[in-house]
Each structure stands twice: as structure tokens, then as C-alpha cells.
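Here the complex is missing a single protein chain, while all its other protein chains stay put.
Right after this comes chain A.
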Amino acid sequence: MRHIISILMENEPGALSRVVGLFSQRNFNIESLNVAPTEDETLSRLTVTTVGDDRVIEQITKHLNKLIDVVKLVDLTEGNHIERELMLVKVKALGTQRDEVKRTADIFRAQVVDVTPSVYTVQITGDAGKLDAFLQAMAAIGVLEVARTGVSGISRGDKVLGL
């Protein structure tokens, strides 16, 4: 099953490599990974999506917790949560394609953020499924380049991942 694990860790050099290294060292799987500082500049938040059965996920969270740089973590998929990913896509946009791209973008509530005579750059946010669907819809027109951030997530309600 797919899990989204959100990790608060020390904003220190080398902390990220310890997390990533752990996954390769112990043969765990990373589907996507995204990391940035938080409102507290001493902390980074890292979100990793991974796949595994309960035993594997238990080992992943235990080993992550063991890393000295990891302060706290939560498996978002254990409860209600919001997950989002941002994607920038360059698509071919010539002649009638220009309308077609714009229409499809509107349907997905995506925005065209850059325009040239032959190319549109579209920005879209949503869960991974929505982004995949958009890419599929664009495939026939011609996708030139894709940049995805990987999943970021947060739990619903009052629950907070903090110190």
C-alpha cells in the first residue's frame, strides 16, 4: 500500500542524505520526496511517499525515528489528510492545439503560466491521480517537459505535526 510519511528534521547539512541513505541501505522504496524549511528555520519538513506492507512501513517509521536528525514524523495515510503536488508542464501549442490545451487546462483548473508562439507552460496542483490524468489528457497533443514537486501533505483537522 502507498503511504505518505511526513518528517520534521533538523535543518542541518547531511540530514537529508541520512534519510535518503536509509531507504537505499535497507532496501525501502521511495516513490517521491519533497523537502523544504518550515516556519521554524531550525527544522525542515520532508515528505516521502513509499510503498510497502504493514511490516515494511513499521520498519521504515522505526528506522526513520532512530535517525538522530529526525525530530518527529507522522504517517499521513493513517488518518484523514490533504495531499497535493504541483506540476509544471510544457505542451506543444500550435494552431487549434492552443484552444484545446487551454480548454483542457480549464477543466482541470490548471493555469497557463507562460506562453510562446508554439508552447504553453501549464501549472497544475492536486493529488497525484489528478496530475496523472492531466498528463494523459495532454499526451495526444504532445507533452514536451514535465516538472513535478512530489507529494506534500498535511493532516486534516486540529492535529499538528510540531515540536
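Just so we're on the same page, a contact is a pair of C-beta atoms (placed from the backbone, for glycine too) under 8 Å apart; a residue touches a chain by one contact, two chains touch by 3 or more; residues count from 1.
Here, contacts and distances are computed from a predicted model.
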> What does the UniProt entry say the missing chain is called, choosing from "Secreted protein", "Sugar ABC transporter permease", "Acetolactate synthase" or "Chemotaxis protein CheC"?
Replying inline: "Acetolactate synthase"
> Which of these touches the unseen chain: A:1, A:51 or A:68?
Replying inline: A:68
>> Touching the absent chain: which residues on chain A qualify?
In response: 9-10, 13-14, 17-18, 21, 25, 55, 58-59, 62-63, 65-66, 68-72, 163
